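If you scroll down you'll find the structure; I have some questions about it.
Removed: one protein chain of the complex. Kept in place: all other protein chains.
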Amino acid sequence: MIKVGVVGGAGYTAGELLRILANHPQVEISCVQSSSNAGKPFHEVHQDLIGDMEGTFATDLDLNVDVIFICSGHGKTQEFLDTYQVPENVKIIDLSNDFRLEAVDNDFIYGLPELNLEAIKSAKHLANPGCFATAIQLAVLPLAAKGVLTEDVHVNAVTGSTGAGQNPSRTTHFSWRNNNVSIYKAFSHQHLGEINQSVKQLQNDFAHDIKFLPVRGNFPKGIFASLYTTVKASEEEVVSWYRDFYKEAAFVHVLDEAPDMKQVLNTNKCLVHVEKHGDTVLVTSVIDNLIKGASGQAVQNMNLMFGLDQKEGLRLKSSSF
Amino acid sequence: MIKVGVVGGAGYTAGELLRILANHPQVEISCVQSSSNAGKPFHEVHQDLIGDMEGTFATDLDLNVDVIFICSGHGKTQEFLDTYQVPENVKIIDLSNDFRLEAVDNDFIYGLPELNLEAIKSAKHLANPGCFATAIQLAVLPLAAKGVLTEDVHVNAVTGSTGAGQNPSRTTHFSWRNNNVSIYKAFSHQHLGEINQSVKQLQNDFAHDIKFLPVRGNFPKGIFASLYTTVKASEEEVVSWYRDFYKEAAFVHVLDEAPDMKQVLNTNKCLVHVEKHGDTVLVTSVIDNLIKGASGQAVQNMNLMFGLDQKEGLRLKSSSF
Amino acid sequence: MIKVGVVGGAGYTAGELLRILANHPQVEISCVQSSSNAGKPFHEVHQDLIGDMEGTFATDLDLNVDVIFICSGHGKTQEFLDTYQVPENVKIIDLSNDFRLEAVDNDFIYGLPELNLEAIKSAKHLANPGCFATAIQLAVLPLAAKGVLTEDVHVNAVTGSTGAGQNPSRTTHFSWRNNNVSIYKAFSHQHLGEINQSVKQLQNDFAHDIKFLPVRGNFPKGIFASLYTTVKASEEEVVSWYRDFYKEAAFVHVLDEAPDMKQVLNTNKCLVHVEKHGDTVLVTSVIDNLIKGASGQAVQNMNLMFGLDQKEGLRLKSSSF
Partner (left out) sequence: MIKVGVVGGAGYTAGELLRILANHPQVEISCVQSSSNAGKPFHEVHQDLIGDMEGTFATDLDLNVDVIFICSGHGKTQEFLDTYQVPENVKIIDLSNDFRLEAVDNDFIYGLPELNLEAIKSAKHLANPGCFATAIQLAVLPLAAKGVLTEDVHVNAVTGSTGAGQNPSRTTHFSWRNNNVSIYKAFSHQHLGEINQSVKQLQNDFAHDIKFLPVRGNFPKGIFASLYTTVKASEEEVVSWYRDFYKEAAFVHVLDEAPDMKQVLNTNKCLVHVEKHGDTVLVTSVIDNLIKGASGQAVQNMNLMFGLDQKEGLRLKSSSF
């Protein structure tokens, strides 16, 4: 059994992580730390956990674990590492964006299994990708792998309200968000850094822009991403690149028909669809922002880091409606 | 032209009031006070007002008006009256629940036009009914008028999130409220006071309970109320009581078929439906909680207080979908 | 391994059944029959099943199975039994309402595990309860078990659109149902038969009405039920009855705080809450209408009928948002 510790246990991603790990056959949840909710039972904060797991949030993380998931929010991971002396043999999976970009002294492996499978298997420290970054990379990387990105890539992606975290705000107020649509951080979303990094990892000469419009959708969970660019190859050929790229992938499926977003909710899957319109290739991809876009992918990475089947604990029933 | 002042201009009910008054042919909006947003243009706070009305929120209310609408929130009206020396000739329409219940020294008329039409016409100070209270009274008062309430009245009413105001909270967070249902203040909602008061105004011997379960619905606007009790009369007869009771009503319609809530959204209407099942009479009623349940009814009352047609400024296009 | 056959495989309940059985460790899905979709891959109809299970719908059911789930819709089960010669040793779990009521020649056991646990364990033919019937019985049966139902029971329950099946209609049209509420089949819903039957099974002298208003909610999944009646016992005492009644239940939890509906979505749980207001006891209960209200409960019954742990295959991750 893998002994797991969780830091920042009260947020949305920690909640989803606990919901998954509660049924993971190889995992024992040793300690869930939360500053804001120390002492409370898990199901007082994540109320649907009633009957699924017992225990209370701890003030301090117990380091006698095999792996630590850090769910504390962006900018807090270094603080954690400074506070705790994490033993050498304890692996770390960081769900924040603090260590996703390569840098001197950054020994975190970027944890997109479809890109860095072997590196992840031997990783000690892992930076789990962002939600938008996951959906968009899984749509674009097969083209980068073929080196065919020679123009701007146009991306539009709609995200659910859980992507904004659980602090109430004007744009997460039900009276405002219900039946509403809006754009934010046009062309400047923070996930562009990791997306560009991965594209260049596969196509070093990529010299154009990924033009990304993030959209606030009026639903709690899910990401629907569409992107297009110019590629001079037949639809059949491009589809075959995607099928090749994902032939070993545990959770990515290349569909014959365009997906709708609800097909993946509550699962770790990503569905990808490719179609050509003249010289334009259009790719759509859908994920659950909190699962494949966060906690499910973190568990997938844990499975890889500990030599388990990638799907262990992740054969999740879709919520479907 | 009626010169209007508004106190507490930044909240939901004030927003709806301004949207209605902006097109009222007999009204001139003289002053809109807001402590929290003094100095800002109206359409910076109520963003959809762009192009409909110009002006900025005032720090202090200008008392050179014919009528003041108080939209400050419950408990603040007395404070307002203590602060401002409102001239004798200025009428007051209070949207809070501060003066709805009869009391010594309370000279506010309870402003349900279907109940107190004549008193409203000559009122100087008016207490505008609550939203649940409006929907429920319009469903039950025709029975009280006949004196046939001899058992408990069972009420279930679902309200939109705007009923909870614009301060974000756990239960108005989109991620929580979307596709969710819950109950609050079971059998103890504060509107029971005014409902019972009106029932007894018409049927003095009413000695049973109005058992009311308020429900949080996953929609922003509207109230759907259903109530039933025992009445030994034929359906035809009971329906005729309702048609009689509302034969002069400007905004209440007794339908042949059960309504759905969206039929009244963005209007000042109340739709009522009556059916018998054995000895049980079932009444459903639907309103827009912010219009007939608040600001629209306030304008209807203003029309009555100033001798105008009740419908002036209130022939509103339904939002319908 | 239990070899499973499914009849009527294209509907909502069959879809949920397949989603659950796909990950059930003791089940092998042998044959899924569908007249309307024979020959098509499962994931062409239940599109989210991509990657979870392979296979195509069969024109005819293969009877070489251990258990048959009948998901054909109400009124079709007798037709199935007339058409197929189901061998003696093959168990049948019927999700329709055809055999829920006791009758001469009806050898189907009513499959509410919290009521008929032992009978279910030895059942050959089982009638799976209705969705509303499940939510309401789990709220009221502990009172019947104590014999304290001496007045009418007042029930209001809101259901999701999947309760109406997948055929499009006026009341399942998105443009109509979004943000809308309405009532149907007031005091006459077909599930009242099975509810009254179970209440009388526990309290034979029950001679009052269960007055039930079914409500169409603007969400796809879930049931939120509230009921109240008069009970002269302290809150503490009544709560203890509920805890006793459910102390061995695998999926029912008696909560200290009132639940919201989303706490149970995508799980087989039922959450129940009890509070007293004067002499009135108010009980709320929430389920997922397609899981505990249909396919999950059917699997729970299968587990019991085959001597498995009730939770086998039903430790489902909540969809939570």
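Every chain is named by a letter (A, B and C) in the order it is written, and numbering of its residues begins at 1.
Assume a residue touches a chain if its C-beta (ideal position, glycine included) is under 8 Å from a C-beta of that chain, and two chains touch if they have at least 3 such contacts.
From a predicted model like this one, the values you see are computed outputs, not experimental measurements.
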Q: Indicate each shown chain that the hidden chain touches within the full complex.
A: A, B, C
Q. Which of A:168, A:259 or A:293 sits in contact with the chain that's absent?
A. A:259
Q.
Of the residues B:16, B:66, B:98 or B:275, I need the one that contacts the missing chain.
A. B:16
(Q) If I consider the whole complex, including the chain that's not displayed, which of A:36, A:64, A:179 or A:234 touches that chain? (A) A:179
(Q) Under the stated touch rule, tell me which residues of chain C contact the chain that is not displayed. (A) 12, 160-162, 166, 168-170, 172-175, 177-179, 218-220
Q. In the full complex, which residues of chain B touch the absent chain?
A. 12, 15-16, 19-20, 22-23, 46-52, 160, 162, 178-179, 220-221, 251, 253, 255, 259-260, 262-267, 269, 271, 290, 315-321
Q: Pick out the residues on chain A that sit against the missing chain.
A: 154, 156, 158, 175-176, 178-183, 186-188, 211, 213, 215, 217-222, 224, 226, 228, 258-262, 265, 275, 277-278, 280, 282, 284, 321
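We take it that only the chains that are shown with their structure count from here on.
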Q | Farthest chain (mean CA position) relative to chain C | A | B
**Q.** CA centroid of chain A to CA centroid of chain B, Å
**A.** 46
**Q.** Whole-Å gap separating chain B and chain C, where each centre is the average of the chain's CA atoms
**A.** 40
(Q) Please output the residue numbers of chain C that touch at least 2 other chains, ranges allowed. (A) 178-179, 220-221, 259-260, 262, 265, 321
